[in-house]
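With one protein chain removed, the remaining protein chains of the complex are shown where they sit.
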Amino acid sequence: MNLIDIPVKAMETPTGMASALLAELNDHLHNLLKKGETHVIDLLSLPLNEADINELADLLGVGEVKATIKSIGSSSIRETAYSGIWWITHYGDDEKVLSELIEVTQVPEILVTHMDEVRHSAQVMASSLAGQEKVI
Amino acid sequence: MNEVELLNWARGPGLAYATVFMVFGLTLRVLEILSLGRPKEYAKVRSSGVKEGFRTIIRRNLPEKHCWKYITATYIFHVGLFVVIFFFIPHTQLFKDVFGVFWDGWPNYIIDFFTILSIATMMYVLIQRRVNPARRILSRPSDYFVWLVTFLPLVTGYMAFHRIGPDYTLMLAMHILSVELLMVMLPVTKLVHAVTFAMARYYNGSNAGRKGVKV
Amino acid sequence: MTTSLEQGINTLKRVIDAPIASYFSSCTGCGICSSACIFFTETGDPKYTPIRRVEPMRRIWEQEYTVIGKLKKLIGLAKEVTEQDLKDNVELAFESCTTCGRCSMVCPIGNDIVYMIRRMREGLTAAGLAPKELQAAAVRTMETGSVMGFPMKTLEAMVKAAEEETGIEINIDKPDVDYLLLLSSAEVMQFNEIISSLAKIFKEAGVTWTFSSKAHEAGNPGMHMGASEIEAMMINRIVEAAEELNIKKVISPECGHAYMAIRWEGPNVIGRPYPFEVYHIIEVLDELRAQGKLHTRASSGTVPMTFHDPCQAARRGGVNEPQRNLLNMMSSNFKEMNDSMACNWCCGGGGGMNTIEKAEPLVRKVFHRKRQQIEELDVNIVVTMCATCRNTLEEGVEDNGMDVTVLGLTEVVANHLLKENES
Partner (left out) sequence: MTEERVDKAETLGGSLISNGVSRRTFLKFCSTVASAMALPPAAAKAMAEKLSQATRQSVIWLSFQECTGCTESITRSHKPTLESLIFDFISLDYHHTLQAASGDAAEHAREEAQKKHKGKYILIVDGAIPVKDGGVYSTIAGITNLQMLQDVAKDAMAIVSVGTCAAYGGLPKANPNPTGAVAVSDIVKDKPIINIPGCPPIPVVMTGVLAHVLTFGIPELDSHGRPMAFFGDSIHDRCYRRPFYDKGQFAKGFDDEGARKGWCLFEVGCKGPTTHNACATVKWNNGTSFPIQSGHGCIGCSEPDFWDAGSFYKPLSTGSMNMEGWATGALAAGAAVGVASGLLNSNTKSKAEAKHEPVTLEDMGAKNE
C-alpha cells in the first residue's frame, strides 16, 4: 500500500459554497464596472473542498485568454467565461498548487509588466545596442 | 504556569496524585466499614441472603414505582453521567489505558445528548435541593460543594469538546483537573456512595433476603 | 439505675455495625425516604424525613468510626452529641415512627433506614429516654407476662369459657404436643374469640397444641423500646417454656411486632439459636390449607374484601403469600390494596406508637393514608393479621365514620370452617 492509496476524501459532495461565491463575484463585477474597484478572492483560505472548486470552475466556464508564467514552477492565468473574472493558479516547482485566486479585474496584476522591469530591460537593451554598435 | 504546562501536569502528576488519593481513600473507607462487622444471625433464616444481597444491588437500580416523581431528574442525571463517563470514546481510551479493558464508545451525538441532559437535570436537582422540603432540611453546605464538584467536569468537558471558551488546551486541562478534584473528593465526601452504594444495597437486600423479603 | 447519657452514647457506639456504616457512608441526602413515610406524606413536615431520625447516630459513627470524622473532631469541626441532641431525637425515633420500614424499601442507595432507627432507639433507651408508656409496658410484661397486664389467670378463665363454648379440650402446659401457642395482649383483651377459633381449626386439622402458663404472650415492649436485655428476658421466658414442654414449633400470634421479636430478633438478643421453630399463626394455617386439612366454605365469595399487610410480619418478617392463599381460598372477591405486601403503607399505630399518649394526634392524622387506600377500593371488609394494626384500623374507621369492618384473618378462617354436617 502506498501513501497515495490512503483514501483521504472525507467530504466528497459540494457544500453549496460555489453558488455563494458566484453571488459575491457578481457584486464585485458591478463594483469593477461602476467604481473601477478590483478584487481578489483566495480560494485556499475558504472552506472549500475539491468538489466545490470543481463546481465553481464549471460554473465560471472557460474564456478566451489563457496565459502561463514560468518562474519557479508555473502559474496559470485564464479568463473565465465571464469577462473580467480571472482564475489564477500558482504552482510550485513540482506542480503542487501554492495558491489559487480569483481576481475581478481587467488584467490580473501579475500579467502587467512592472515599470521597474521595463526600466531594467530598457537598460539592458540599450547596453546591448551599444555593444552592437561597437561590433558594427 | 501556562495552559500547556497545566494540561501536562493534569495528565501526568495530577492524574497520578488524584488516582493515588482516590484508590487510597476508597480502600480505607471500604475497610473502615467492613471493620465494624456484622452481627451473627442466630434466627433460622429462610435463605442465606447472599443471592438476595447481590440481587438488591441490581434491583435498586430501578426505583419503587411511586418514587419516580421524586427521582426522575436525579435518575436521568445518573444515567447521563454513567453514559458520559463510560461511553465517550476518549474516556474509554482512558479506561483501556488504566484497566486494560476496552469496550466500544458511543457516537459523539449520543454523548452530547446525555451531557446536556445531565447538565440540565443537575441544575434541576440543585433547585430541588432548595425547594423540596425534605431535601432542603437534609442539606448541608458540603452538599452544594459536592454538587459543584460533580457539575464542573460535565460543563468543562462539554465546553472543551465543543471548543467553547478560551482555548481547547486550557479547557481540556480544566476538565481533567475538575475530574481530579472529583476523584479526590470521592472518598472524603458523600460522593463515596458511588462505591458504598453496593455495600448498602447488599446489606439491606441480604438482611431482607434472610427473612424471605424481596427489597 | 444505669441509664445515662454516657450509656446512651456508648450503646450507639456499640450497635453501629458494618451495615450501618455503609448506610451512613452512602446517604446522599436526597430525601426520597420522606416520600415513603406516612408521617411526612400526611403532615408535609420535613422534620419527619426518616433519615433525620438517626442523625445523632450518624454523628457518632462519623466521629468514632471514620478517619475523616476523627480529623474533623481533631480540628474542632465536629459537634459532639449532647444530651439535648438525644432528648430532641426521642420525638423522631419514638413518637413519630412506627418502625414500619417502608423507607428502607425506597432508598435509592439501598439504605435500610429502619434498621438504624431500631438501633437508635436502643441508644435512647440506654440514655434513659424511652417513652414512659413503653417502660411501663415492659415492667408489666415482666411482672404479669402480659403487655397489657392480663395475668395467666385471665387467660385460664378464657380458656375455660372457650372449652365450654366449643366442647373442645384446650391444653395448658401439656408437653410433647405439636405447637406452643402464644397470644398477644390485644387478642386476650379484645379478640379472645380467637381461642375458640383456633381450638376448632386445630381439632379439625388433627393438630395438637398447648398454652404455657410460663409464657402465654409474645408481645415484647423490650423490642419497641430497643432494650435488648429486656427483650431477651421476655424471649427467654418463651424459650424456657418450649424447652420444658419439649415443643418443636412455636406459634407467634397475629401481632406483627411479636412475630418480629420472637421469630427474628429473639435468637439474636439471647445470642443462640432456638431449639424450636417459630411460625406466624397465618403461616401455620396456610400450611394446613396446603395439606388439605382446612375445610372452609367460600361464603364470602362475593363480598369484596381487602387485606392490610402488617409491616413487621409482611415487609420486615417475610410473611406475604400465606395470607393471600387463605383469602383466595375463602373469597373470590379479594382486592389487593395499592402498594400491598412489602410496600404496604403503615397503619400508623405500630412500633409502640399507639401506646404513647403524646403520639395520639399524629396517629389519628396519618390514618388518612389508610382511609384513602381503603376507600378507593370500595370494600367493607378489611382483614389483617396483626392485633395492633387491627386496633389502629378499628379506631381509624370509627374516627372517620367509615362503613368498614376490620377482621383478623384467623377469625375469618374460623368463621369459614365447614360445620361437621356440612363436610
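In order of appearance the chains are A, B and C, and numbering begins at 1 in each one.
Criterion: contacts are C-beta pairs under 8 Å (C-beta built on N, C-alpha and C of every residue); 3 or more make two chains touch, one makes a residue touch a chain.
All values derive from a computational prediction rather than experimental measurement.
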**Prompt:** Can you list the shown chains that the hidden chain touches?
**Reply:** A, B, C
**Complete:** Contacting the left-out chain: of C:104, C:125, C:184 or C:344, that is C:125
**Request:** Taking the full complex into account, find the residue in C:159, C:227 or C:242 that is in contact with the omitted chain.
**Result:** C:227
**Prompt:** For subunit A, which residues touch the unseen chain?
**Reply:** 1, 3, 6-8, 10-11, 39-42, 44-45, 69, 71-73, 75, 90, 92-94, 96-99, 101, 109-110, 113-114, 116-117, 120
**Complete:** Hidden partner sits against subunit C at residues 1-3, 7, 10-11, 13-14, 16, 64-65, 67, 125-126, 128, 132-133, 135-136, 138-139, 142, 227-230
**Chain not shown, touching residues in subunit B** = 2-5, 7-8, 11-13, 15-16, 19-32, 34-37, 89-91, 93-94, 96-98, 105-108, 163, 168-169, 172
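Everything that follows uses one rule, which is that only the chains that are shown with their structure count from here on.
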**Message:** As a quick test, compute the distance in whole Å between the mean CA positions of subunit A and subunit C.
**Reply:** 95
**Asked** So, what's the distance in Å between the C-alpha centres of subunit B and subunit A?
**Response** 60
**Request:** Please work out the Cα centroid separation of subunit B and subunit C, and write it as a whole number of Å.
**Result:** 37
**Request:** Under the touch definition given earlier, write down the residues of subunit C that touch subunit B in their complex.
**Result:** 16-23, 25-36, 40, 44-47, 49, 51-52, 65-68, 104-112, 115, 263-268, 270-274, 277-278, 314-318, 320, 339, 342-343
**Message:** Could you list, by residue number, the parts of subunit B that touch subunit C in their complex?
**Reply:** 28-29, 32-44, 46, 56-57, 60, 63-64, 66-67, 70-71, 74, 132-140, 143, 188, 190, 192-193, 196-197, 199-205, 207-208, 211-215
